[in-house]
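Omission of a single protein chain aside, the complex is shown with its protein chains in their original locations.
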Amino acid sequence: MSVRVDRPQQQPQRVPPWRNVTFLKWAAQLVTLVGVVGLGYILVTQAQENLAARNIDVSFDFLSDPPGIQLAEGISTNPDTVARALFVGIVNMLRVTVAGIVAATILGVLLGVARLSSNWIVSKVATVYIETIRNIPLLVQIIFWGAVVTIGLPDIGFDTGPFGCTEEVDGCTGWLFASNRGVSMAWLFPADGFWQWFSLMLIGIYVSVRVYRWRIRLKEETGAETYSLTWGTLTVVVFAVVGLWIHPIMGFFGPIFGALASLFDGLPRIVVQLVLAAAALGGAAWWIKRFLDSRRTPAGLAKLTDDDIFRIGSTAVAGLVGVFIVFTFTSISSFILDAGRDFFEVAESKFDFLEAGAVFDFNKASLAKPGNFVNYGPTGLTMSKLFFPVFVGVTLYTAAFIAEVVRGGILAISKGQTEAGLALGLTRFQLLRFIILPQAFRIILPPMGNQYLNLAKNTSLGIAVAYPEVVAVGQTLYNQTGATIPVVTLWMLFYVSVSLFISAIVNFFNNRMKLVER
Amino acid sequence: MLKRLSALLVVLALVAAACGDDDAATTTTVAGTQATTTTAAATTTGGGGDGGQAGEGILAQVQDRGVLRCGVSGAATAFSEQQPDGSMTGFDADYCRAVAAAVLGDANAVEFTALTAAERFTAVQTGAVDVLIRNTTWTQSRDTDVGMDFGPTTYYDGQQVMGRTSAGFTGQSTLQDLEGAVVCTNAGTTTEKNITEATAALGVNITLNTFEDFNQVMDQYLAGACDAVTTDGSGLVGRKATQQPEGEEWVIFPPSPISKEPLGPTYLQNDSQWADVVNWVVFATIIFDENGVTSANAADMQANPPTGEIDRLLGGEGNLQGAMGLADEAFFNVVSQVGNYDEIYARNLNPVGLFREGSLNASFVDGGLIYAPPAR
Partner (left out) sequence: MTTSDITPDTGAAPPEKPPQGPLVWMRENLFSTPFNSVLSVVSIVVVVLFLKSMVGFIFDDTRRWEAVATNMRLYMTQAYAPEQFIRVWISVGVIGGLAGLSLGAWNVGSRIEIRTIIKTIINIAGAVALLAVLAPWGTGRYVWIAGAVAVGGGAWALRQALGDRAKTITVHTLAVAAAVLALVLIGLYTIPIGDYGFAEGQATYEQGTIDLSTSVPWTVISLVLVAAYFVGRWLTDLINGRAVRGALSVLWVLVLPFNVLIILRDPDWNPASEAGGFDFLTGTDVTIALVFVVGGGLVLWLLGDPRLGEAGRLASGVLLIGALSLWLFPMLIRVRLLALLFAAFALGAQTFGGDMRSRLRYAGLWAGLSLVLIYFLAAINTPSSLFIQGKSFLGGLTLTFVLALTSIFLSFPIGILMALGRTSSMPIFRVLSTVYIELVRGIPFITVLIFFDLILVLFLPEGLEFDSVTLAILAGTLFSGAYLAENVRGGLQSIPNGQYEAAKAMGLTTLQTTVFIVLPQALRAVIPAMVGQTIAIFKDTSLVAIIGLFDFLYIANNVIPNQTVFLGVRFENLLFIALIYWIFTFSFSRASLRIEKKLGLGER
C-alpha cells in the first residue's frame, strides 16, 4: 500500500497557496525535478568543458575502428571492429550466464532437497557447503578457482581425451577434449538456413500452445485423459523436423526486410521526427483521456481537484518536452533511421536462402598444430581455461543461494499437506510431483528470478580472471582508446536490458502461476 | 537527553584533543599528508586543496613541507614492494629516498603513495605526488600529451618472452617460433600492444591471454596452460630465478627485446628547477658509481676527494648544489644514506636474479648505457 493522502476537502473559499497541501506537494516535486535536471545540466556542461580540455572524444564513432586487441576466446578472437569485439564479449557473457543458470539450478535444487534429507550425512554435507560458499566473497572464490581449476587436468596434446582423436595427426577430430587449456566439444552451430527455420519454429510454438489449450479444454469438457502435454510437445517436434526441409517457405521475409531497409534508407529525417512527436503528444493525450475517463461518474465529469489539474498539466508538459527533445536533438532521429536500416539489411541477409540448405552445422571438435604447438581447432565449441573460474565460481555461489530458496519453498508447504496426500494413497513421487512442487514452485519463483539476475550480473567479475566478457573487453578497449564514457554507457545499457529481460521472463511465469491459483 | 548528549560530546572532544596533542609533540617533523586527506577535498572549498602551488615551485613546497611525496607501485617485485612491516622497498623506492636525502637531508622523509597504472599520471598532474618513480616507460606521447616531463632513465628494460626448452625454445629463439602458441601476459598499457603489434608485423599467429596481475600469468604458465609468457625482461628474469621448478628449464628470448622500455622518474611539466634536482640526483648516483664512491667510503672521499668532480659533488669546491637550491651536502647525503647506482641496483635487483654485467644497465665503461653528464 502506498502512502496515500486524501485530496483536500472542497472548501468554499480557496486557501492561500502556502497552506494548500496539493500546491505545496507539486511545488516540492517541481523544485526537485528542476534541481535534478539542473544538476544534470551543470554536470554535463562541466563534463563538456573538461572533455574538451583533456581532448577526450565521447562519440561512439570508435565503434567502427579496429580494436587492436585479441580476445582469448569467443565467436571471433580477432575482431575487426570495436563493436564486434564488444559483441564477442556479450556473447561470452551470455554463454557463461546461460551455462551457469542451468548448472546452478540443478545443483541448487539438489542441495536444497539434500539439506532436508532424512539422511544425516547428506543433509550435513549440504549444510556445510551452503554455509561455506555463501559467506565468502564471490570475487575471492573466482580468483581462487582461477588459480586452481586447471591443475590436475592433463597438458594438451594429440592424445588428449576423454573422447579424443582416433588418429593423432594435425586437424584430427573428436567428440570431447578436456585439458588444462579448457574443454572443446562437438556442437550444433546455426547455419545459413537457421533464421528461416527459427521463424518457422516461432509459429510452431504458437500453434503448439493453441493445441495444448484445445486438449485441456477437451479434457475439461469430456473428463477423458487427453494427453495435452504430449500433444503440445509433438506439435513442436513436428514443426522442428519438417522445418528442416521446408524452411525456405519463410524466405519471403527476405524481400520484406529488404523493402523495410530501403524504406528506412530513403525516409527523410523529418518523417521520423514527426512520428516521434506524434507518439509523444498522442501518448500524453491518451493518458489524459484515460485519466478523465476514470474521473467520469454516472452524473458526468466529477469536479477536478487541484491535484488532478496538476497531474494533467504535468503530463501535457511532458508530452511537449518530448516534442521539443525530438526536434532539438536531431541525432536521435538519424540514429533511429540508421539503426533501422542496418538492422533490416542484416535481417534480409539472413532470409536469403531459397533452397533447403542446412539449418545447423554439426561440427566435431578438433585439435590442430598450426605452428609448434597443439591447440584446439576452430571447429568445436571451445570453453577455454578462462571460462571455468567464472563458470565454477558463479555456479557454486548461486547454487548455495538457490538451495536456500528451494528449502524455504518446500518448508513453506505445511506438513498437513504431506500427511493428507499420503493418507489419500499417493506415492512419494506423486506427492512431490502433484502436491509439493507445484505449490513450492510458486513460492520460489520470484526469489529464483532474483538469483538468476544476480548470476548474470556477477559474471562481470570475470574481469578479475581475464575471461573476455563484456566488462573485461570494455576495460581493455578503453585502456587502448581512452573512450571510458561510451564504453561504460554501453555496459549499463547492456546490463539493464539483460536485467529487464530476465525480470520480464520471471514476471511472465509468475503471472501464469497466479492464474493457476484461481 | 540533551544533557547526556552534550556531556558525551564534550568528553569525546577532550579525549580527541588529548590524543592529538600528545602525538603531535612526538612527530612534529612530519607534516600533513596527501595520503590522509581521505575525505578532505569533498568538504573544502573548490580550488582550495592543500597544495598551494600558486607561484611556488615544487622544490620550495617539498622543503616547506619537510617530506617528499613519491608515487610508486607498491606491488612491483624488486622495484617497489610493500614489505610485511608496511615499509616500501625496492629500486624505485630507493630513488625516492635518494631524492629526499638530497632535498631534505633525510632519506626517510618520504611519503610513498601506492598508485595503480591508471591513476599514476593524474597524481602527477594534480600535484598529489611530487615525483613519480613507478616503473613508468618514457614514451613520446606521454612526454608530450599529459603534462609531464621525464627524467633520466634509471633502468633500461625491454619486453621479452619466456618459454620452456621442452617446447623447443632456446635463448636464440625468435618470435616466429611462437607460431600457434598460447602466450600469456599481464594487462598493461604497453605489453599487450607490443606483442600484438610485433607478431602481427611478422604474420605470426598466436593466442594471447591477458591477465590482471602477473602472478596469475605465472600460475597459468606453471600449470602448463600457457606455452609462453611475455612481459618486461626484468620481471621474467626474476620469475625464472625464483619459480622455475625442478626438472624444467625456462629460457628467455629473443636476445634483443621486442620493445624498448626505459624506466625513470616522472614529474610535472614546466618546473625546471625541480626537474634539475631530480635529474641530478640520478646523475650523481651514476657518477659516484663510476668513481667508486660508496655509502661506506663517502666520508673518506669527502675528506680526501680523488677528483675535482667528486669534490664538487660531495659539497666541496664550486657551490654547484647551492645554485640548484639544495644544501652543499645534498649529494653526500644521497650517497651516504642511500648509496650509489651500483649499490641501489645490487641491493634490490640482485636478489631476484637481475645482474648488471652484460646488460644494458652496465656502466658505459663496461658497454652498457648508464652514463651521466659531467658535474662541473
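Just a few scattered comments:
Per-chain numbering from 1; labels A and B assigned in written order.
The rule is short, and it goes like this: a contact is a pair of C-beta atoms (placed from the backbone, for glycine too) under 8 Å apart; a residue touches a chain by one contact, two chains touch by 3 or more.
As the structure is a prediction and not an experimental result, all values here were calculated from the model.
Across A:I101, A:I143 or A:A261, the residue that sits in touch with the chain not pictured is A:I143.
Within the whole complex, the absent chain has one touching residue among A:V88, A:A261, A:A280 or A:I410, and that is A:I410. Listed for chain A, the residues touching the missing chain in the whole complex are 1-6, 18-19, 21, 25-26, 28-30, 32-33, 36, 43-44, 46-47, 50-51, 54, 56, 110, 113-114, 116-122, 125, 131-132, 135-141, 143-144, 147-148, 311, 314, 410-415, 418, 428-429, 431-432, 436, 457-458, 460-461, 463-464, 471, 475, 478, 484-485, 488, 491-492, 495-496, 498-500. The set of chain B residues touching the chain not shown comprises 1-2, 4-6, 8-9, 12-13, 16-17, 19-21, 23-33, 35-50, 66-67, 74-78, 81-89, 111-116, 118-119, 122, 126, 212-215, 218-219, 238-239, 242-243, 351-352.
Following the convention adopted for this analysis, only the chains that are shown with their structure count from here on.
Note: centroid distance chain A to chain B, computed from Cα atoms, is 46 Å. The touching residues of chain B, when paired with chain A in their complex, are 118, 167-168, 177-182, 187, 189, 192-193, 196, 204-205, 207-212, 216, 219-220, 223-225, 227. Residue ranges on chain A touching chain B, taken from their complex, read 68-70, 72, 77, 146-147, 150-151, 155, 180-181, 368-373, 375, 384-386, 463-466, 476, 479-480.
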